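Some chains omitted; the rest stay in position.
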Amino acid sequence: MPRLTKRRSHKRGLAPGSLVFIGDKATEITQMTVIDYNEETFQEQKLDTVEKCQPFKKKPTVTWLNIDGLSNVEVIRKVGETFDLHPLILEDIVNTTQRPKFEDVDKYAFVVLKMLTFDEEKNRIGIEQVSLVLGDNFVISFQERVGDVFEAVRDRIRQGKGRIRKAGSDYLLHALIDAVVDNYFIILEKVGDKIEELEETIVTDPKPEAMRTIHALKREMIFLRKSVWPLREVINNMVRSESALIQDSTHIYLRDVYDHTIHVIDGVETFRDMLSGLHDTYLSGISNRMNEIMKVLTIFASIFIPLTFIAGIYGMNFNYMPELGWRWAYFGVWGLFVAVAVLMILYFKRKKWL
Amino acid sequence: MPRLTKRRSHKRGLAPGSLVFIGDKATEITQMTVIDYNEETFQEQKLDTVEKCQPFKKKPTVTWLNIDGLSNVEVIRKVGETFDLHPLILEDIVNTTQRPKFEDVDKYAFVVLKMLTFDEEKNRIGIEQVSLVLGDNFVISFQERVGDVFEAVRDRIRQGKGRIRKAGSDYLLHALIDAVVDNYFIILEKVGDKIEELEETIVTDPKPEAMRTIHALKREMIFLRKSVWPLREVINNMVRSESALIQDSTHIYLRDVYDHTIHVIDGVETFRDMLSGLHDTYLSGISNRMNEIMKVLTIFASIFIPLTFIAGIYGMNFNYMPELGWRWAYFGVWGLFVAVAVLMILYFKRKKWL
Amino acid sequence: MPRLTKRRSHKRGLAPGSLVFIGDKATEITQMTVIDYNEETFQEQKLDTVEKCQPFKKKPTVTWLNIDGLSNVEVIRKVGETFDLHPLILEDIVNTTQRPKFEDVDKYAFVVLKMLTFDEEKNRIGIEQVSLVLGDNFVISFQERVGDVFEAVRDRIRQGKGRIRKAGSDYLLHALIDAVVDNYFIILEKVGDKIEELEETIVTDPKPEAMRTIHALKREMIFLRKSVWPLREVINNMVRSESALIQDSTHIYLRDVYDHTIHVIDGVETFRDMLSGLHDTYLSGISNRMNEIMKVLTIFASIFIPLTFIAGIYGMNFNYMPELGWRWAYFGVWGLFVAVAVLMILYFKRKKWL
Amino acid sequence: MPRLTKRRSHKRGLAPGSLVFIGDKATEITQMTVIDYNEETFQEQKLDTVEKCQPFKKKPTVTWLNIDGLSNVEVIRKVGETFDLHPLILEDIVNTTQRPKFEDVDKYAFVVLKMLTFDEEKNRIGIEQVSLVLGDNFVISFQERVGDVFEAVRDRIRQGKGRIRKAGSDYLLHALIDAVVDNYFIILEKVGDKIEELEETIVTDPKPEAMRTIHALKREMIFLRKSVWPLREVINNMVRSESALIQDSTHIYLRDVYDHTIHVIDGVETFRDMLSGLHDTYLSGISNRMNEIMKVLTIFASIFIPLTFIAGIYGMNFNYMPELGWRWAYFGVWGLFVAVAVLMILYFKRKKWL
């Protein structure tokens, strides 16, 4: 469970701008892929050294450099040097506890996002930090691990579908952010499925496991919220920023992403409300059951305790107990048993406990 | 229960502006009706092909084109081409998970609303998306299903009642929005009836079913709220927009709708508060009952357990038990029984448990 | 219980400005009274037809026309024609589900308020809508029922006390609003008395009835709040409106009313907090009692159950049970009884359950 | 308990500006004291009639007129006449239900504050209204009762300590407000002590009395909050007011008081949170205990109930019960007793209930 306590403390006391990787060393090897395209040309290749980025930087085509794995700080530093990134930006990239943010530094724009996955087995949301750097003809994306939600974007570039090959690097940036936000809907759908499943089972049979799932999902909503809320501001800042890097024609697409973000936030809040509701439903289901059990116990005990007492009386061994000798006493006692039981049951009926 | 998880995921990875219908395929066939009117003339007809809209578009009369059923994406695309709608708008129309919104695109205004129905049997609110496009002499309404809340508006147009035949397309837009909002009051009334019914029954006899209804209504309030809250902003934006499409004389009517929206929001919040109150009332009713049951159990058990013990003593078979031979012992034990019972009852009375 | 569901649905589909009375037909007959005054003259009379208002309208004196009973829509329409009121205003007057509001229409100002009563028997707040129309030399007040909180204002006019006879119609408007707001303090006092009574009884003897009163008052607070909250904005809007109808010298008095409104809101919030506190106190009182009952049950059961078992052992009829023949066995068993009981009690004492 | 329902209703229907004392008639006699000083001179005397204020008013020295007891409305009116106070201000002074406020009337500034006391026995906060009127060379303070928190200020004036004798009436006003706010810290400290005491006892022994103290303190926090929250705005308004009466050099001191007010509000909120926490701690303490009691009951009952049944079997009087004649049957049954008891205990151990 490294989500709460990524060892940020390793950085304690270091000067601002020091590069220290904070996070799980999920990928030891850093992988670099470059996709370079414009309306006519398209090129995709894996790079083994940072130096090989150099030629792409100078070409007027749009270059998307994707880097998977941040634990090798040396590589990140070299990328920083090649593309002339500020040390504070580099520090933010390798510090995977960053809050989503947008920064408009003069020569480039910097965006930090959280890419999410949902483990349906354990009801856990996995969080991976994605940092995006936008230059005037390139986008660099930094990810913690191999595997991402950008495959569809790559396909659109490869096949030249839609507007992407004709547009600039700012549209590519938008496409990547859009892919991340679109993925939140997938997470929401999966969580929504779980919630609807719970709604079904909780009414018919409120089991402790259901409760545990509710608690787990509630906790995950806390994390989801933490990743999504700041995004609203991030994208709003992008839209309102007067950065020359983001063209006016891209604004309408960013506003679209903004709408999606609001939608996701709405969804998270709705789920939180629904989980609270389920929690209440569960508790009242449990309390109803407890109530019923108590009633059965009380009725059994209250009926049989007096009867047992009566039987106990005539089990006493006193020498002089006149009833014992009576001819019909035993049957009379049976009558008493039945009478007491019936009276008790009528009493409970009147009280509406039966 | 498709409300939580309409399969938005089908859109994953597509370029912005791709037309994919998201929602229940409730109506396979798309139906088109056109109402064309001005102060003097009135014409209403069903269309079987999109091409037949063409003549209405050019006429200076107000044209209301209503389209029921969005699953046939091809039809929507053709309407878009005919009326020159932006692909992003078309995408929003067929994506029925849209949040209520108002967009003022240069040549037309675009409004997304939620039309609600209430299934009193299941205590479920049904949500249908209505998209309205306002041009300078036409309004196009897109609905998911046949059947709507606009019949009264149609009647007013047919019979030339009120201001509607004399006014322009913006007033028609207002009339449609007003009809949708007015319908929210109907929903609120139905929910209000349910709540008052619950208030009655919950005090006299707190049953688990009442609880389930409370939970169900609470959940529906979450959805109602989600549909109504954004409306406030939508209509506010319409009033403040400087779109040439919306005439100044219509503003006063929009402000009226705005007031209604605030009223609906107020009502939803009041109902939420009242349902929370009912929830508490139910819980304390249950806990009172539990308390009473516990008291009866305790009193029965506490009175008879010592008595049974006493009876047990004299049921022992020791050879030497002097009391057994005493002449009045049996009656003495009876006295003891009565004395213990009376003392216990007095004790409970003093404790105010009886 | 008509508060939740006044049949607004009757209005569904009507054009804006249609006059439909929504509310309880409490008063079939509409009563009209006119009070006409200036510093020197004073006249008060009942009117039987609307036409008789006409002469007062033209006089330079201040005219206060009070109308009780809104169900006769025809009368309202005539008043509207006589004083030249906009149809939308008239619609608001007869729709008694209106939210408190202030509207500054060019020739007059329009205020909607809620006049409250408190039924101490049933702990219910009664809500009556009061609409006030301010013209440059008249005020028209519309009430749902005969009987109001304005008697003191009438007395001040009749007796020429204070500033009222010297001031204009705007001061009269202020006096009426002030009377309505002042009346809220009376309601608050009555509710406050109830709360203090509850505070007393709930600690000494937490009965289910107390709980029911708490729930009832909580619910009434929801309604009170709904009536009072919007008032803040209403009066604020009045103060800030640049309407020529409201003179500068009246502003200070409106600010005074504003202060009172804030005070009432404060009071409502305080009462809500206190009722929540009482709710908690009640619940913990109940849980303490439950706890005590459980303890008694447990102690009784735990002491006597083992004793009864021991007695049961020596009640067995085995042919060979050596103890039965022992001379002091019976007394030994008594010793055992006492020892077990004492040990149990000591155990409970140590556990601090006794 | 007059805090909730001071009889404001007595004022109902009176014209604005009517002087009616609302509050407890704690002090029948109105006492007046005057302190008159500048850097060189100092004079302190009790006044028996209002007329004797007259000479002080004209002197260029700073005059502090303190009035204890507001029930004698005639005195207040005379003071008003002497110092030319507006009737609405006088009305606010005698209405002790006033919300803290600041008003900048042209010739003077008017401040209403709440002076608090804490009765540690009853855990009750006492509230006394203090009204301060600032003129250009005088301050008049109105209090409900004899006894206040201003003694230290008087001492500073008498002994000429600090800046006070050199500064004007606005600094005196600040000193009085500061004394009132400083006193809130004393209240907070006392409440804080109570809370820490509770924290200790509630963990070791959660008694109903602790609960009652928590509820009482929570309720007092509601009142404290109500007195302190508006103060923030009051002092902020003073700082930002452009009244000529408050010199620029005093602003820094007012900002200091403002900081203290924020600090007090922080403290109140912290205490509210802590009391909520204590409430939860108490409840879970109680529920733990309940749990333990239930466990003991269950274990006792579950072990002995089967044993008693077995004993009951061999207490039956059937003529033909083969076991009764067996030689070792009695000892065998003892073995059975032990075996059952051991098995039950093992079962409970495995369930972790023991």
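To keep things simple, chains are lettered A, B, C and D as they appear, and every chain counts its residues starting from 1.
Going forward, a residue touches a chain if its C-beta (ideal position, glycine included) is under 8 Å from a C-beta of that chain, and two chains touch if they have at least 3 such contacts.
Source: prediction; values computed, not measured.
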Taking the full complex rather than the 4 chains in place, the copy count reaches 5
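The rule is short, and it goes like this: only the chains that are shown with their structure count from here on.
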Contact steps required, at the very least, to link chain A with chain D come to 3
Fitted rotation between chain B and its twin chain C in degrees, CA, nearest 5 = 70
Hey, how far is the Cα centre of chain A from the one of chain B, in Å?
-> 26
Between chain A and chain C, what's the gap in Å when you average each chain's C-alpha atoms?
-> 42
Which chain C residues sit where two or more other chains touch them?
-> 290, 294, 297, 301, 305, 308, 312, 315-317, 321
Just spell out which pairs of chains touch, all of them.
-> A-B, B-C, C-D
Sort out for me which residues of chain B touch chain A in the complex.
-> 1, 4-5, 7-9, 11-18, 88, 97, 99, 101, 205, 208, 211-212, 215, 218-219, 222-223, 226, 279, 282-283, 286, 289-290, 292-294, 296-297, 300-301, 304-305, 307-308, 311-312, 314-317, 321, 323-330, 333, 337
Where on chain A does chain B make contact in their complex?
-> 151-153, 155-156, 161-164, 178-179, 182-183, 185-186, 189, 192-193, 195-196, 199, 203, 252-253, 256, 259, 262-263, 266, 270, 273-274, 277, 280-281, 284-285, 287-288, 290-291, 294-295, 297-298, 301-302, 305-306, 308-309, 312-313, 315-321, 351-353
